[in-house]
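Just dropping this structure here.
With one protein chain withheld, the remaining protein chains of the complex are depicted in position.
Each chain carries a letter (A and B) given by its place in the written order, and its residues are counted from 1.
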Amino acid sequence: MSDYNDEGSLLRPLRALSFLGRPAVTEPLEPRLAAEGYRGFHLNEHAECVGCSSCQKICDNAAITMVEVPELPNDEAKGIRNLRPAVDYGRCCWCALCVDICPTGSLSLSKEYVHTCTQEEIDSYFMLPNETGMHGTFYGKGWQKTETSDLLDLQRQEMGERPAELRVDNFDEIVDGFTPEQAMAEASRCVQCGMCHDACPTGMDAPEYIRSIYEGDLEQAVRWIYQSNPFSHVCGRVCTHRCEDACSIGVRGTPLAIRWLKRYAMDGVSHQRIQEITQEQRAAESTGHTVAVVGAGPAGLTTAWDLARKGHKVVVYESRQQPGGMPRYGIPEYRLPYEMLDRDIETITAMGVEIRCGEEVGKQVTMEQLQQEYDAVVLAIGLHLGRSTRIPGSDHAHVRSAVELLRQVTEEGTIEVPEEVVVIGGGNVAMDIARTVARLQRQQWGGVKTVVTALEAEENFLADPAEIREAAEEGVTICPSRGPQECVVEAGQLQSLRTWGVCSIFDQQGRFAPHYDEGDEQCHPAGMVIEAIGQMSNADQLLGDMLTERLEWDRGRLQVCENGRTSETWLWAAGDCVNGPDVVHAVADGHRVATSIDEVLRGALKHA
Amino acid sequence: MRAENYQQINHPPSHAFELNFGPNHPGIEGNYALQVQVEGDTVVQARADGGYLHRGFEKLMEQRLWIQNIALVPRICVPDPSPMEVCYSMAVEQIAGIEVPERAQWIRVMQLELSRIAAHLFTFGGHAATTGMYSPMFWGVADRDLILDLFEEFTGGRIYSIYNLPGGVRRELPEGFLQRVTDTLDYIESRLPDYDDLFFKNRVFIKRAKGVGVTEQAMALEYGVTGPNLRAAGLPFDVRRDDPYLVYEQLEFEVPTEEAGDAWARTLVRRSELIESIRIVRQVVAALPDIGGPLRTPIPNPLAWRVPAGESYARVESSKGELAYYVVSDGSEKPWRVHVRGPSSMHAVQVLEELVKGGRIEDVAQTMFSLDACPPEVDR
Partner (left out) sequence: MREGDSGKSERLRHLRSLTEIIDVAIQFELAAAEFYQQLQPQVSKPLRWLVESLAEEEKDHAERLGKLRYHPDLYQEIQQQIETPVTNLRFSDGLHTPDPKLLKSDQDVLQYALSRERLAMEQYRALAEATEPGEVKELFQWLADEEIEHKSELEKRYYALVHRGGGV
């Protein structure tokens, strides 16, 4: 710095003349376009936004209100709500936290930043952003979510699983379960949007139990879980997780492992403590009413549970030697250990439910008897018979149905399997039987030669993708797009399954109409062919001819109102036999039926 | 009244005239009130009356999630918001034990120094205006605008950048940004001779500023004054040098000091700091292309993130002095207490009152601006 006492020359001011040679600094009067990444007014792609309200939760000025837009789709099963965020620019500070937390990435801030209005138009500061922008002119996107700025953890905690070579010769449960750290990390991913609750048939309080897990309070989580589902050891392992399909995080990432978190919470509290917790909700006194339930599966036992808690006396008639229904007799042990199913059932019987095993309706007891002895009867027999393809040769003794075989394995512990087995079908039951047979083959023959053939292409299989992957890891060969033509029998011996290739065609309505390529013929060698194509029940036989005639039927199934009541005022129906195979819908049915029966019986109580 | 009942009361001689500087006054930096009693042109007493900018930040921050506060904190100091963001993030990072990736640290340094340059340009302008020269004010604000253009580009916001969060920074620099930084710095450096001619070597200004608002070093230390004000009193204390944070240890820069402690010394210190800041930013621009890596250490879902219980005191050197955040966490999703040590709290209240006492009216505004007193920081 030069000496400030230096007066300088007299001509110093003339240096100012240099400004004449410099270009003038001018700025245009119109607002200029903002930089890329500028934080201006909001933009929202309405087609991508699902209305999860995470933006509303993170806004630190409460500037966002979710408003209903009736023209937009609202589909609970897919996790789409017709709510969209509206922004109050009197409160918004343009911090873009809403953009960075948005699970779908539909929100962004534009490059537009000018808005003026008169006092009469002051409400124009509160607007519903759409794709074009505040004034209908699109100025371009400014701040958008990038990988760096994204505030959500899109990756799920990996569930530890036994590797194939360690699990393929035994029936031990294959998943390890979450460690406490994993559970905490997984639970922290939840944005509490409640899509899972809306999508679950039982209306499960998933956001609440996830929050309880996050807070380390597993007993509270169990309390929340039991609000909607007494089969949670089961569902925590094998539910079809509609919740995860609707999870907002699943739009761009992997959905929360809501099912595994349920498993974590249920396994984390002792069986005794769970029973103590559930007993808290028991009614103090008995109502004096009695209800018979036919079938001790999820639907039947959930109905029984609800009614017993309310003080009714419930007796469950089960034709098999043990209760549990499809979870016991259809789902293999490596997916659902019997011990955990037994825990769920014990908690239910501890509530005062009586289960009578080995009593088959239609044999040891009739429907007429039940109608006379009980105030209400519930039919929850499930779909316990397997369908057959009826192709030539399918009447051979070694052509079996999958549900029947799975039942046999459960009852007897094991069955003899031939060295080569072919399964027909691409659903979860097909995977269950294929993987069960693979394990038995490993035990009995030292190797796996199980082939699964299905009409569908692999991406259209009804089975869970995880099941297909695990089956392949265990040595099962998957042959998609094969149509079964004949079970080849020679000299009384089953030799193979003959199939044609399927050129899969969807018609205009999207219905699947398989079309064969007769030139593409294969014979899959088999000592046993197992049909796992579909399930059905023999309800009309169980009910008897007279009752069958009296009742109303709807497209082959018992007609029920939305509360599960049939056309006979004393008879309700629930579960697979009414709504098709799915364990969580069965539980939801059970709740509905129990509520309906309770209302009707209390109505009777009032009049008594 | 009867004449015999009349008692003469002797009032003390009243020479003092109460003059209100503020809260709305062009001679006050921000919304602040300074009540001065003047006798003639001399100030005999002054009382600083703050609070007009109390917006309740510290309480608001207790009721928001940790991440929601990043939108609040820049608003605590209007002319120099970046140190607020960085300091809050640093404090939370200390409690939670989060490491900030290297690239983010370099970018934070660039952000802080650019903010310092912009703040000083603003202060020169204000200071000049209090001495009756308005051209430097327009120049200062206009040149500051170029820096704000840079902020708009890489943070998305011109003044409240809301660019930092615990764990790092929110987005990557745009393409070609470093070149534009260099261009802007070149331009500002080329303007320094003009500033010198107009302002720094202006004999009128020098005469106005010399000897005004003298802070002795002892007095400054006793009142907790930091920053250019302390350095102008001869003590070379700079948090960047004496308690280094981010990557300042790897950078070369001087800590300019002056001895006189008056308004002129403070101006000179700031001018030197401007040059040093330009130097630092150039070093960062040269180093950044070779530093890769992530820009953020991810934090858990911010709607549920709980910072472990603990407390921390993080400090940075803002353009006004040592800015510090004292944050206490009780292990929940919201802070239990956040206290902001705004550096102006030390020199905008009692020190200001002392310094204007005995001075002239026309130097009141100049003293405040030369101290770079920032009332938003004082009141929060």
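Here is the rule we use: contacts are C-beta pairs under 8 Å (C-beta built on N, C-alpha and C of every residue); 3 or more make two chains touch, one makes a residue touch a chain.
If you're wondering where the values come from, they're calculated on a predicted model, not measured in any experiment.
Among the chains on display, the ones the left-out chain touches in the entire complex are A.
Looking at A:P103, A:P129 or A:G483, the residue that reaches the missing chain in the full complex is A:G483. In the complete complex, the hidden chain is touched by one of A:L107, A:V251 or A:L383, namely A:L383.
Where subunit A meets the missing chain, the touching residues are 383, 387-392, 425, 427, 429, 455, 462, 483, 485-486, 505, 507, 511-516, 518, 533-536, 539-540, 545, 548-549, 551, 553-557, 576, 580-582.
Everything that follows uses one rule, which is that only the chains that are shown with their structure count from here on.
Look at where the CA atoms of subunit A average out and do the same for subunit B: the two points lie 55 Å apart.
In the complex of the two chains, the subunit A residues touching subunit B come out as 1-2, 4, 7-8, 12, 15-16, 25, 34-39, 54, 57-61, 93-97, 100-101, 109, 142-143, 146, 148-149, 151-153, 185, 187-192, 214.
Those residues of subunit B that touch subunit A in the shared complex are 64-65, 67-72, 142, 149, 152-157, 160, 162, 169-172, 174, 197, 201, 203, 206, 268, 294-296, 298-305.
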